[in-house]
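Take a look at the following structure, please.
Just one protein chain is left out here, and the rest sit where they should.
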Amino acid sequence: MSKQIVLPFGPQHPVLPEPIHLDLVLEDERVIEAVPSIGYVHRGLEKLVEKRDYKDYVFIAERICGICSFIHSATYCHAVETVMEVEVPRRAEYLRTIWSEYSRLHSHLLWLGCFADSMGYENLFMNSWRLREKILDVLERTTGGRVIQGVCRVGGVSRDIPPEELARMSRELAGLRPELRELTRVFEEDITVQTRTKRIGLLPKDAAWDLGAVGPVCRGSGISSDMRSTGYAAYDDLDFKPVVKSDGDCYARCLVRAEEMFSSISLIEKAIDRIPGGDVLVPVKGNPSGEFYARAEQPRGEVIHYVKANGKKNLQRHRVRTPTLANVPALVKMLAGCELADVPVIVLTIDPCIGCMER
Amino acid sequence: MKAGVMALTVLKNLIKGPYTSRYPYAPAKVSPATRGYLDVTIEDCIFCGLCRMHCPADAIEVNKTERTWTINRFRCVICGCCVDYCPKKCLHCEQSYTVPGTEPVIAQYTGPVPEEKPVQPGESSA
Amino acid sequence: MIKKAQSFQALSPAELIQSVQTCHDEGYRLVQISCTHDGDNYELTYSFDRDLALSHLRIRIPPETAIPSISRIYLAAFVYENEIADLFGIPITGIAIDYKGTFIRTKIPHPFGSPQVVKAGSKTEERDE
Partner (left out) sequence: MSYLQKSPWIIHYDASSCNGCDIEVLACLTPLYDVERFGILNTGNPKHADIFVITGGVNEMNKEVVRNIYEQMPHPKVVVAVGICACSGGVFRECYNISGGVNTVIPVDIYVPGCAARPESIIDGIVQALGVLEKKKTAMLRGEGIA
């Protein structure tokens, strides 16, 4: 009945913390098709691997993204270590797990804030960011950096956490739980939040599988795919169970992230309990030769770091497949058929990290 | 019930005071581990250039003949990479951060003239 | 740390579509497509996941050779294929959502399309601001 119009969305938009551009084909208020176009943040850092020593490149790998920075560096190190057949000390793997889970907590709280902001829920935004500062405090105390930690090295980690600090972290985590419950209660109790998210942005299970969705997006659609189940780093010791919801709407994805925060807390607690003693860094000599696809679970889903080396000190190729890139096809599917006013909420439920996506 | 929760929150907030740090009046929050800016104990430096070679941001310049060690503070990413490589352990991170400015800050340190002892060791290529 | 073996299966470009279709029918999930320079040739790796184990299909092609798109089988492939087409300059035919070189717009065309340039040991000259 009415003719179609194309509405450009972004790159600079009040609700988007980062630049992404979407061409929304509209019929009245309904989105018929969404075509993302990216490249505003593309830096091309994969090419830098040809100029830098593979050990120094850790710091660049870490700066792929400022939110999941630690997991990027840990996965890159994991890839290089596997190629070089370096046995990383067990304590270092535990520490990597602890910091990874702290990164996940801070990222999920950040997402909760931005998501609340996209719905106009200022109060939740402020409260989740307030709680996030406590996580950042721990990260700064133990690693020296708030958002870019810079502790991962090829062969381990550069900094140990002393026992008294571990005990303090454990005490603080216990206090974090009730505060987190207070925040995530909105999903159970708040009718406004439920009406904004339930049965919106549907992604059925088979579509999620076909479109290669990862992380909370696919777990919200009932697919139990979490790289932490593969047991990299210390996850094999921590009885990890993925959080899965089956509704496939925005609400399910929110619940997955909310519950993952609690599961992260218990993972950290278990890791603190079971952490073995010993060194945290082994010296690595020589140059790598070979290739490996390392996978890890980021807050946004599965990340893949591919390294290929040919015995020189510079790697031949480093490729990162970031979770947001894998979730773009799913986002296109979710946006088709939704209402224009729901677009920010749906975009935020994949927790887009454009810095990651475009590298 | 709801009113009770709210009253409790109000009470808590009254007792606890504001959460906000009074930053410009109160000092910035740092921890002993914080990496703020890079400093050098220039007396110990042997000008080997390992830090320059490994700096991911190319922020460091080392001149052996003039015995100067220069850092571009507006390029340094304070990763701590050079601290790991330094053979004399003369580099370290200070907690306070570089103050914003209108011009890039380039700090130059000049080492003392060496005594009769010949300058050289620790200069192997990485 | 648990290390899982990763299997590579070398294919000729002609067999690609058939093998990918087989993977799809067997319930594999497309994880990623990556491309690497390998001497004068390009090496494309299609990675699939089933039950948390990775398996890879690999094809080697000389430069400027067009390869068929697998996005009719896995729609998700369109992001990776557009990316490879933009960064490496490999023509990929029949992508479901074809951006025609505008997916990632770069300053220099096909930045990865040239062989590896290693400036051994030398820092690049000052490009000061």
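When the chains are written out, they are named A, B and C in that same order, and each has its own residue count from 1.
As a working rule, a contact is a pair of C-beta atoms (placed from the backbone, for glycine too) under 8 Å apart; a residue touches a chain by one contact, two chains touch by 3 or more.
Everything numeric here is computed off the predicted structure, so don't read it as measured data.
Here the chain not displayed is in touch, across the complete complex, with A, B, C.
Contact with the undisplayed chain is limited, among A:P36, A:P89 or A:G113, to A:G113. For chain B, the list of residues touching the undisplayed chain reads 19-21, 23-25, 28-29, 56-58, 72-79, 97-105.
For chain C, the residues in touch with the chain missing from this view are 105-108, 111, 124, 127, 129.
Touch with the hidden chain on the side of chain A covers residues 11-15, 17-19, 39-45, 47-48, 51, 59-60, 63-67, 69, 110, 113, 125-127, 129-130, 132-133, 136, 145-148, 353-356, 358.
Convention: only the chains that are shown with their structure count from here on.
The geometric centre of chain B is 40 Å away from that of chain C, both derived from CA atoms.
Taking the mean of the C-alpha atoms as each chain's centre, chain A and chain B sit 28 Å apart. The residues of chain C lying in touch with chain A in their complex are 1-4, 6, 29-32, 34, 36-37, 45, 47, 49, 52, 54, 56, 74-76, 78-80, 83, 97, 99, 102-106, 111-112, 116-119, 124. The part of chain B that touches chain A in the complex is made up of residues 19, 29, 31, 33-35, 54-56, 77-81, 84, 93, 126.
Only residues 52-53, 55-57, 59-60, 62-63, 130, 137, 140-145, 148, 150, 153, 158-159 of chain A touch chain B when the two sit together in their complex.
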